[in-house]
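Take this structure, written in structure tokens, and hold onto it; I'll ask about it next.
Note that one protein chain of the assembly has been removed; the remaining protein chains are unaltered in position.
What follows is subunit A.
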């Protein structure tokens, strides 16, 4: 695959929200409950980046900009980074790694378990995200990386479940996800009929 000179831009693009968020936190712009807002926004960006990652191949095909495919990996790795920070910030800033509260949250709150499972599903993907791993694994790589679909579905379920009400954002996330899944399904179908 020929890479374009602009494809490296994906990395700073993925870093920008984090930089912005850290700046806001450092300058006291996150309001009277800053850690809670910080944790929420990291999770929001993780989901947005994961959906963006999945949009890259359809976008490359539909817009005929093949170079966009490179951003799948960039945004995928960033999404994993944001989810990891989301979890770490939650456990550190909000719960202070208190084993009682951690145990209670992980044991009793289904939406936390769902989110955790989504994050765990992303570990093998992050671990095999290098070009070398991809080459080495061949066809098994593509198979393994289908794990991204359960991960993102769990992510959207987690996001919808955290809310008190107000399902506008969830609806948008779910719509985007549904379109991606349909697109993917049609592609697979066409390939298998060839």
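We take it that a residue touches a chain if its C-beta (ideal position, glycine included) is under 8 Å from a C-beta of that chain, and two chains touch if they have at least 3 such contacts; residues count from 1.
The definition used in the following text is that contacts and distances are computed from a predicted model.
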Absent chain [UniProt protein name; select from "RNA polymerase sigma-70 factor, ECF subfamily", "Sarcosine oxidase subunit gamma", "Protein-methionine-sulfoxide reductase catalytic subunit MsrP" or "ABC transporter permease"]: "Protein-methionine-sulfoxide reductase catalytic subunit MsrP"
Full-complex contact with the absent chain, from A:13, A:35, A:91 or A:116: A:35
Contact partner of the left-out chain, one of A:11, A:123, A:161 or A:183: A:161
Interface residues of subunit A (partner: the chain not displayed): 25, 30-36, 38, 93-94, 96, 101, 104-105, 108-111, 161-162, 164-168, 171
